[in-house]
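Take a look at the following structure, please.
Removed: one protein chain of the complex. Kept in place: all other protein chains.
A, B and C are the chain letters, set down in written order, and residue numbers restart from 1 in every chain.
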Amino acid sequence: MSMNSFGHLFRVTTWGESHGPALGATVDGCPPGVPVAEEDLQVWLDKRKPGQNKFTTQRREPDQVKILSGVFEGKSTGTPIQLMIENTDQRSKDYGDIVEKFRPGHADITYWQKYGIRDYRGGGRSSARETAARVAAGGVARNALQALVPGIQIKGYMTQIGPHKINRDNFDWDQIDQNPFWTPDAAAAADWAEYLDQLRKDGNSVGAVVEVVARGVPAGLGAPVYGKLDTDLAAAMMSINAVKGVEIGEGMDAAALTGVENSDEIFMGNDGKPVFSSNHAGGILGGISTGQDVVVRFAVKPTSSILTTRKTITKSGEPTEIITKGRHDPCVGIRAVPVGEAMMACVILDHLLLNRGQVGEELPGKIG
Amino acid sequence: MSMNSFGHLFRVTTWGESHGPALGATVDGCPPGVPVAEEDLQVWLDKRKPGQNKFTTQRREPDQVKILSGVFEGKSTGTPIQLMIENTDQRSKDYGDIVEKFRPGHADITYWQKYGIRDYRGGGRSSARETAARVAAGGVARNALQALVPGIQIKGYMTQIGPHKINRDNFDWDQIDQNPFWTPDAAAAADWAEYLDQLRKDGNSVGAVVEVVARGVPAGLGAPVYGKLDTDLAAAMMSINAVKGVEIGEGMDAAALTGVENSDEIFMGNDGKPVFSSNHAGGILGGISTGQDVVVRFAVKPTSSILTTRKTITKSGEPTEIITKGRHDPCVGIRAVPVGEAMMACVILDHLLLNRGQVGEELPGKIG
Amino acid sequence: MSMNSFGHLFRVTTWGESHGPALGATVDGCPPGVPVAEEDLQVWLDKRKPGQNKFTTQRREPDQVKILSGVFEGKSTGTPIQLMIENTDQRSKDYGDIVEKFRPGHADITYWQKYGIRDYRGGGRSSARETAARVAAGGVARNALQALVPGIQIKGYMTQIGPHKINRDNFDWDQIDQNPFWTPDAAAAADWAEYLDQLRKDGNSVGAVVEVVARGVPAGLGAPVYGKLDTDLAAAMMSINAVKGVEIGEGMDAAALTGVENSDEIFMGNDGKPVFSSNHAGGILGGISTGQDVVVRFAVKPTSSILTTRKTITKSGEPTEIITKGRHDPCVGIRAVPVGEAMMACVILDHLLLNRGQVGEELPGKIG
Partner (left out) sequence: MSMNSFGHLFRVTTWGESHGPALGATVDGCPPGVPVAEEDLQVWLDKRKPGQNKFTTQRREPDQVKILSGVFEGKSTGTPIQLMIENTDQRSKDYGDIVEKFRPGHADITYWQKYGIRDYRGGGRSSARETAARVAAGGVARNALQALVPGIQIKGYMTQIGPHKINRDNFDWDQIDQNPFWTPDAAAAADWAEYLDQLRKDGNSVGAVVEVVARGVPAGLGAPVYGKLDTDLAAAMMSINAVKGVEIGEGMDAAALTGVENSDEIFMGNDGKPVFSSNHAGGILGGISTGQDVVVRFAVKPTSSILTTRKTITKSGEPTEIITKGRHDPCVGIRAVPVGEAMMACVILDHLLLNRGQVGEELPGKIG
């Protein structure tokens, strides 16, 4: 227990259940003097908000964030920032069936065994609603990042849905915000719409891959050998509901490469900083950022709540069946995009703070 | 900085460079009364030791572990256990070329930028020799695990080298210890030997995938939502040198599945414990163990030290070329197997301790 | 930064400023199944509440606590418990003078220097109002303690105000709740009332000593050598606003004793547990509880906000004078009593959880 926090110096603790009075994040370690307004955070919550198109759940959750502390006259004071999101659309009756039955693929059975008590309403603590709190905290991190490293960019997008991957040749950064899948491949977006529509009608669901890139990250971030930048990113992404795999740069495909193929050769750039022939490393060497794009990818499993009958047992151990009705996302990967961005923002900020006095200014190790 | 530790209650701090006087692990949090002898730990160090066949580096490192504290009359006392491995085969002259040049794919350039000073001899702190300390600590964890959950098993093996994957139909648990690749597919082992031999002669290297399974893990381990069992496993594996991807259960392939396909249905077993129709989840739901096998997989990139000329720069920023001579593993994935096992042992033990009073005995939530 | 949390497994993070919308505590690590109701916590908040007699500030703060998460159907679920107290009586105009001037003895000047921004209203984050959140969290800890170790008692009381100490011969446990000073010496209470009344009329203030006892604490709590029970108690008490000294058992007076005088001899009790001839040690040996009363004492400095003119400077560095008007406690030690109790409850619970599987049941080391 006592495990609802992440981060070293920028430390986020989320709290709250899907059907309690509220949920939120206690953000401790934001540097002082950072402009923080509820409107800034709301942008990202709105990006994650359900019910925006037919590919996400039709639940209506305004997800309005309130700042209860840590901000004075529009700026952070260096004290904890409490972010609260009240739960408003709590149709508890939708969830009556899961009081006694364990939904396959959900945390119902493990929470029950571990704790001997669980808030079964809508998944309670294990609901993906918890990620709203992460997104709010990520908004604070984004503002702090902009203050420390102006121009830094963090962007997530889908690169695969079910068996369908994007065509990297079609990659267009400007397309990302133009389609409901946050994908940089416009052609893929059109195909995916059709594919997902059919799955939804079949009462089925599907997995996805989300890629998140941080551009403009200074070299030198990361604390070997267990607070490595990639270690912390792997933990951050794996902690998101439904994530089953995390990759840095080349990821699992690195296994298939030879040393010659995988080599990112080093050159001197015109601006006096090193440049690389490629980025198989995903911007991280030995756990420390190289100054290249930091590239993380994670796989989200298909939504476990499906309209197809599945076999399970009751709390009494009796065999039974379950259909998870209610309003569920056919592909939770879509709404995982802003969550992945939020986690990236928090981790990068955390390591920037760990490096204070060293990065953004002069690095101790000069080249040239 | 101050980031060389992992674990919550079973906390391991590794220290030491490849060419200093010694390296080791400070193991804090081993329960009292656990039998711990140097010979027990040496078994695992020997498994990782180089020079055992032609597929691993020909460096001779006896890697003899000494216990300096925390064990009295053959048993742990609950105080820190200091494990020291002296560095004996330090041919510093082999590494003369890397004083001024940054080896592509290595941490040379990032350590230099971050710290402004680095022990360039053999990679110093970023050398994979650091993993010897992990393996020693993992040995302590294994003994504690056996004391707490008799019969628990932790086993790693290679499932892929370069583009060549094992055939899961050939999976034979008993084959694992019978070949230099620790692979359960005897046919694959023969093919791989030929493949790797050629690569080695070409002065090239290749990546690999390692799978680690923990069998007999009680249900209820894992501390949502940021101390999840899968979160901690992802961090543990990603922190190993050269790892670029981590998967739980279905892993990245979960993206390609539908909800119907991915569903692990639940039944009641004859022993009064739940059983599942499949294990796409890798033994973890909502961050908590289900009682099934815990299955983790990680990709190791190809060794960056290759006998092929690569372009790079010097500390002064001048363009140059480098060939990394010396005695290097053509596939570091092989020796990563005992390292992955050690990390698994440490993480599982850590979560067992977090659950003390709950697991191994009665779980608070009964079924049936 | 990121330093607003305490505890290892029972981890409390407080947040909020005196004049923001709300303040509270994020309580992570409460075991599941503990009965927790707002009314239970309110008892302790009411004990700390100002305005109850003429010896405490006449501000009216209802300090009504709300539980926002972590409790389901009256019981803790093992997930974070969010406790919120809304700020209602925010007469900001009382504090106009301190926008530009630093109050001597307050954190005004250090917060300004450290953060470059501060919520000056009523002390902001450095206000003693923050301790309301601790008291609420302590209420949760008390309930969990009762569930784990039925009959355990935690009691605080004043033993000194200004130069006036209690007479230990008059010590009467039952008197503690009978007077506004929470003191066990009825005669002292009468004298103190007169003394403090005069000080208050003079626009002055005074310090105090508070003693907190935990009775019924099992032997074996405490984690040497830096998570010792006394170490954690010292930190917990010193973190309370205005505290300048912390003592365990004999405390500073131990310096004046000889080894013969200070010795707590050991005997075997009738119940098969060790008993001691005395308790100079304050119930802790080598950082671990002995089973005796755990005794902690701390000194609270006189309230720095006084109606006497003091010299200071402005933010611009100009010399000036200040009188801190407003409604202040002439002796903050009185209201520090429930705060000290809350910290004791949190620390003892935290160490009980660290010892799960060992204490409350059989200790590993039997005597007899």
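Rule of thumb we're sticking to: contacts are C-beta pairs under 8 Å (C-beta built on N, C-alpha and C of every residue); 3 or more make two chains touch, one makes a residue touch a chain.
As the structure is a prediction and not an experimental result, all values here were calculated from the model.
Visitor: From the listed residues A:Pro32, A:Gly207, A:Gly259 or A:Pro338, report the one that touches the chain absent from this view.
Guide: A:Pro32
Visitor: Pick out which of C:Ser69, C:Gln82, C:Asn143 or C:Ser289 touches the chain that's been left out of the picture.
Guide: The missing chain is touched by C:Ser289.
Visitor: Quick one: which of C:Pro21, C:Pro62, C:Pro180 or C:Gly227 touches the chain that's been left out?
Guide: Of the candidates C:Pro21, C:Pro62, C:Pro180 or C:Gly227, C:Gly227 is in touch with the missing chain.
Visitor: Which subunit C residues touch the hidden chain?
Guide: Touching the missing chain: residues 1-6, 8, 14, 102, 104-107, 109-118, 125-126, 130, 160-163, 199, 204-209, 219-220, 222-228, 230-235, 237-239, 241, 244-268, 272, 274, 277, 280-282, 284-290, 299-306, 308, 310-313, 315-319, 333, 354-355, 358, 363-368.
Visitor: When the complex is taken as a whole, what residues of subunit B touch the one chain not shown?
Guide: 1-5, 7-11, 13-17, 20-24, 26, 28-33, 66, 68-70, 72, 75-82, 84, 114-119, 124-125, 353
Just so it is clear, only the chains that are shown with their structure count from here on.
Visitor: For subunit A and subunit B, let me know how many angstrom lie between their CA-based centres, rounded off.
Guide: Computed value for the inter-centroid distance: 26 Å.
Visitor: Rounded to a whole Å, what is the gap between the Cα centroids of subunit A and subunit C?
Guide: 39
Visitor: Taking each chain's centre as the mean of its CA atoms, how far is subunit B from subunit C in angstrom?
Guide: Taking the mean C-alpha position of each chain, the two centres sit 45 Å apart.
Visitor: Please set out, as single numbers or ranges, the residues of subunit B touching at least two other chains.
Guide: 224, 354, 358, 364, in rising order.
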